[in-house]
Structure formats: C-alpha cells, structure tokens
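Of the protein chains in this complex, one is absent; all others appear in place.
For reference, chains read A and B in written order, and residue numbers begin at 1 within each chain.
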Amino acid sequence: MTTGTLALIVLAIAVVGFILGRQRALSLVSGDSRKLHSRPGYYGQVVLLFTAVPALLLMLAWLFLQPIVVENRVSATIPDGVVPEGGSRSLVMSDVRRIADGLDALMSAGRFSEDDLTDMRADFVDVRTRLGEVGVALGSDVQPPVFEAAKLYRDNTSTGRALMTGAVLLVALGLLVWSFTRISPAQRARNASESFVKALLLGASTVAVLTTVGIVASLLLETFNFFKMYPARDFFFSTTWNPQFRGGSDLGIIPLLWGTLYVSLVALLVAVPIGLMIAIYLSEYAGKRVRGFAKPAIEVLAGIPTIVYGLFALITVGPFLRDWLAQPLGLGNSSSSVLTAGLVMGIMLIPFVSSLSDDIINAVPQAMRDGSYALGATQSETVKQVILPAALPGVVGAILLAASRAIGETMIVVMGAGAAARLGLNPLEAMTTVTVKIVSQLTGDTEFASPETLVAFALGLTLFVFTLGLNVLALYIVRKYREQYE
Amino acid sequence: MKDNIEGRKLVDQMDVKFETRDVQVFYGETHAIKDVSVDILDKTVTSFIGPSGCGKSTFLRALNRMNDTIPGCRVEGSLTLDGEDIYDPKVDPVQLRAKVGMVFQKPNPFPKSIYDNIAYGPRIHGLARNKAELDEIVEMSLRRGALWDEVKDRLQEPGTGLSGGQQQRLCIARSVATAPEVLLMDEPCSALDPIATAQVEELIDELKQNFSVVIVTHSMQQAARVSQKTAFFHLGYLVEYGDTDTIFTNPTDPRTESYITGRIG
Partner (left out) sequence: MTDMPHSNGADGIARDSHGGKSLLAVDARTRKRNASEARFRLLGKIAVAIGVLALVGLLASILSSGLSSFRQTYIDIEVYLDPAKLDKEGNRDRAQISKVSTFGYKPLIEQGFMEAIEKSGVSLDGISEKEVAEMLSKEAPAQVRNFVLADVERIGQTAPFEVLAGGRIDGYFKGRVTMESAERDRNVSPAQLELADRLREAGVVKVRFNWDFFTAPDASDTRPEAAGLGVAIIGSAYMMLIVLVLSLPLGVAASIYLEEFAPQNRFTDLIEVNISNLAAVPSIVFGILGLAIFINFAGLPQSAPVVGGLVLTLMTLPTIIIATRASLKSVPPSIREAALGVGASKMQTVFHHVLPLAMPGILTGTIIGLAQALGETAPLLLIGMVAFVREYPAGPPEGFFDPAAALPVQVYNWTQRGDPAFVERASGAIIVLLVFLVVMNIAAILLRRRFERRW
C-alpha cells in the first residue's frame, strides 16, 4: 500500500467518524439538538479530528524515522572487511540502497519472484548484469555481504511499511471508537474541538522554529564532522583554497571570504548611493507623474529572480566589461570578475535600498523639514543636513540589511564572479565567494564522508552566522530608529 | 489701494513692514483665506487670534511662502515686504525666509547638537566668516533665546535632549540666529507649561526691540499680554484688526466680541 492510499484511507475513516459522531449525538437526544451542549456538527468534528490527526502525524513521523532505523540495523551487519580501503561505510550503504532499489525494479518488471530472491546468492549469480538489465548501474561487482545487506534492507523496509500501515490504521480506528464512546449530550464538544484546532494552529506556527532548528542542527552537525577530518585552524586561517579529489586539500576560507566581501563592497558602492538618491528624489522632489512611473519600474527590479541577473552578468555585463575595460587597460581578460558580479548585484540591491530608505526618509517628521525651510534652507540643504542625519540610523540599518543580502546572494556570483579562489585587489579579475563554493562542493554526486563535501557545511554555517548577525543588528538599529519618531 | 482698513489709521510714526492686500489662499478647491488685507508694523508684536480652522496658520505661512512646500496650495493678492512683492517670480523664497523666520507650534529641534542647531542657519547663509564669529552668533542667539545660561556648558549635547520649553526657546534662538527682520510664531507656547510660556513671552517682548513679531495664539490673555496689535480671523476672513487694547476692550464687530467673551470657537 502506498503512503498516499494509506492517507486517503485514514481520511475516509475520519469522514465516516464525523458522520457517525454527528448521528450519535443527535440520536442520544432523539433529534432535539437544543438538548446538546454544542451543535451536532461539533460532535462529529471531534471524532474526525481525533481519528485523522494523530494517525496522520504518526504516519509522517514513521516515514521520517524508518529509513534511519533501517539504515543503522543494516549497516551494523556489514563486516568491516567489505568497506574498501580509503572508502567509507556510507558509500557501501549507498550501494546497498541501489541494489535494493534494483531488486525492486527487477520484481516489478516481472523477471523475478520473492522466492527467486531468497535463493539468489551473490557468489553464484552475476547481480551486476542482472541489475544492469533494469537500468540500475553499479560501479563494481557485488560482494556477497553487501548483497545480503541489500536483501536485509529490502526486508526491513517492507516489514517497516507493513508495521506502519497496521499501526496507523490501529490508531485511527482506536481513537475513532474512543472518541465515539465519549459522546454524550453534556460533552463540551465545541470546546474540545476548538482546543484541538488551537493546538493544530500552534503546531503550524512552530514550523518556523523547527526550520531554524533543522538549519542550525544540520549545519552544526556536519561542520562538527568536518572539523574532525580537517583542522579548524586551517579552515579559518589558511589563505589557500585548493580542494583535491584524492585528499590533501587546502580548504582555507580566507580567500572565499575576501571574494565575498569584495563583491559585496562593490555591490554596496553601486546600490547605496543610487538607491539612496532614488529614494530622496522620489520622496522629496519627483512630481506625481514621475513617481507614478519610476517607483513601480524600480519595484519591478526587486521582483526579478536572481537567476535573471546572473544571466545578465554572464551574457551582457561580463563581456562588456572585459572588452571595454579589462582588455584595453590590460587588467585581465576574464568576463567573470568581481566588478561584473558586484555591478549586477548592485543593480539587484538598488530597489532594496531605495524602498527601505524611502520608508526611513518618510518616517522623518515633516516638522523637521518645515523647521529647516523656515530658516531659509534649500531643499538639498534640508536633505543633506537635516533629513539624512536624522535618518542616519535607519539608513545604516538598511545598508546592513543590503549587505546581508549581498553576502548571501548566490546565483549572481555563481554566474558572474568566477570560480577561482584568489586573494587579490584587481576588480577585473575573477574571484570566488563562499556561496559559489557551497554550490560547487555540493552539486553533482556528493559523498558525505569527505572533507571536500563537508566543508560546504562549515561554509554554510559561517554564512548563516554572518548574515544572521548582520540582520539582527540591522533590525535592532531600525527598530530603535523608529521608536525615536513614534 | 484701499485706505479704509481699520488698521491703517492707527499707523503713526512706525514703519509698515508687511503690507498685504486682498490675499486669497487656496488648498486645491478649499478657499482658506479670503480677501485679507493687513499691515504688519516693524518693531511691534502682532497677534492673530480666531477659532480653530479659521486660517491663522495659513495666512502666517503665506507671509514667508512656507505654503510653497504644500502641493496644491495657491496664494493670490498682493503681499509686500518693505515694498517688494514677495510672490514676484524673481524672488527666491530661500532669501525671503532668511528675512522672515518662523517658529512652530511643536518645538522641532534638529537631531544635532545644540550648537549645530543654532549654527545651522548662519552656516547655510554664510553669516559667519570664521569659527569665532559663528561662536559669537551662537552665543548671542542663545542669549536672546534666554537659554544661554542653561546650556552654555553642554552645547555639544543633542538639542532633542532638552525639555519641551527649552526646545522651544532653542527653536526661537535658531530663528533669531539667521538675523531675520520678521519673526512668525505659530502658537509657540501651546506645548509649554506656564513657566516656560512666561519665559517665551518675556522673550517675545524683548525681541520686539529689533524685530517685527507675528504670533498666532489661542490664548486671549497671551495676546493681550504680548501684542500691541491684534487681528481677529473668522472662517478665512479678517474680521477686525487694530490696537490690542481696543480689540479686547471695545471691539467693533459682534463676532470679535463673542469670540473674546468665549461664545465662538
């Protein structure tokens, strides 16, 4: 039974529970619903909720936990001798899973029955070719213990599934009966159902917390694993980034951080003055018509996905800067460069900076402007000497938010900055960033046991801490700023 | 030019600073000031009184073209300062406002130090050629604002850190620092307690030695205490204008009388 069908069955049982509960409540008072504490529908609702929700939650939890349990049990059966020199147990386990999947495929293709499988032994049958027939490619011949493990894996998985189906149905039916027998005219069915719903609402709002926990836990755990294989000191203080397939990699974060900060700096140098001037012009100078046209146009920039900016960097800005700036000046001939990525990211940040600054400038009280005009100041003097100083904390907050965006931005740098880790000053040279390296270390076939892969988690954690810190600081500053004028 | 304005005959040896004739102010469709003609004298305190919404602030703001900053606001009629039409296209409102300062109802110090608040105007107008001169202007202005003794030791602290009354005196001092000829004050004491009000009133009395002061107020007593001339506005019209004593003791218009005795407004 697939999980989808199981879920549908549970829901069907719940609907039946609803109808039964409602009828029972009515029949207890022989159809006179005024004698009931709550309206009859609520009695049905209580049964429905008690039937469906715990069962479905159980199912979810089971689906989530079963692979882990099975994995551990199967992994324990594989003798150490099978794990190849320099390889890892998790690699063997992924073979086990592939073989198990292949066996399923063979079954469903009808080439094979359960009985055949029990008799099948890797010593005698060429598992590799047979699996190849159903499109499951294996890197090497299958060793008997691995094949046995795969069989065990299949067994465990299907037993687990069967157990889950039983358990879920049992819970659903059990709670159906339980809540059904509790129905009585005096039962406060509405309150019960409302408390239940409220608990569900609370559950939904904890998803955000769980997400954060998930992020932090996975980052911390894998970073910890990484530092077991690679010294933290080298990671934080080495100035070379040079991952090797065969080990002996240099994984220093400094060149990546440098690239990140350099690109972000260029981006902010573009975005902050332009964004700020746009905000000033649109809120202090522009007439209705200009504002009505320019404001939405700039907001559109904010709605464009970063992949579009990335492509813009790749096909237009990069070649342009190379042909018109880098090559004539003899400063390089790569179309991906710090300047390319920084410029395009700056454009991306313009609407971000301008809309934040707009809010902040508008929060400066009109009285402040009046005071300045009444002294005979011109508009620009008022902006430069009164409004901007008054808005300064808010603007600083906005810049920090923009910086946090710039640091975490991925697609533009992946497509515009380049892949070479370099500690240099020339903005027309390709450099790379933390996010680019996270992508390059984690795309393709990732093997979770090598420092070259795990370093991505350490990079991710660094990125997370950086952006979160900037963000919290920025929000704090902006909040303080707003309080000042409330 | 109409000469039958009541205020006109009261003018003796004193100069007329502002001369306004048939002034109309519109906010889009709203006609907020209708046919107002009034002469404001030099070295005199003139108070504008009238019920809420009658256009006192609007008229006051027309005198230094602060209305220019409100979109949709239009001013018609003739307004002259020392004989020069202030709405002439050749007039730069920036220069005008340097001559005609304004103090607002709510104190609005800039988020800068006390010193910089005062120095702001002189700096933009280039009134001081060096730091020493600027220091001098700041000190003089603060003295005029009756604030010097209270703040002389903390000139670098933010102006927003002062008490409400101190802030308002700071704003007055700030206006004085640009050496205006006319000082417009829109309910300068409405946010202040009686002690601070008394200080400001004393200040106004002193200021009139050098300036022409126009003050909008809701307090009859205040108008009677500080001003020599009073103008009573009602529904956008100037109902009566004359010597303060006359207006308060012997008003000619019944509307003035009922307002003063508390029946309108």
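The working rule: a residue touches a chain if its C-beta (ideal position, glycine included) is under 8 Å from a C-beta of that chain, and two chains touch if they have at least 3 such contacts.
In this text the structure is predicted, and so the values were computed from the model without any measurement.
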In the full complex, displayed partners of the excluded chain: A, B
Residue among A:169, A:301, A:367 or A:396 touching the omitted chain: A:301
Among A:144, A:214 or A:231, the residue in touch with the chain that has been omitted: A:214
Options A:127, A:142, A:326 or A:438, residue touching the unrepresented chain: A:438
Contact partner of the left-out chain, one of B:63, B:124, B:216 or B:238: B:124
Residue of A:332, A:351, A:371 or A:451 touching the missing chain in the full complex: A:351
Residues of chain A in contact with the chain not shown: 4, 63-64, 67-68, 71, 190, 194, 197-198, 200-209, 211-212, 214-215, 218-219, 221-222, 273-278, 280-282, 285-286, 290, 294, 297-298, 300-301, 303-312, 314-316, 347, 350-351, 354, 378-381, 383-384, 401, 404, 407-411, 414-415, 435, 438-439, 442-444, 446, 448, 456-457, 460, 463-464, 467-468, 471-472, 475
Residue ranges of chain B at the interface with the undisplayed chain: 81, 84, 86, 88, 90-92, 94-96, 98-99, 124-128, 133, 136-137, 140-141, 144, 176, 179-181, 209-210
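Basically, only the chains that are shown with their structure count from here on.
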Between chain B and chain A, distance of the C-alpha-averaged centres to the nearest whole Å: 61
Contact footprint of chain B on chain A as seen in their complex: 365, 367-378, 381, 385-386, 389-390
Residues of chain B defined as touching chain A within the complex: 64, 66, 69, 94-98, 101-104, 106, 108-112, 120-121, 124-125, 171, 174-175, 178
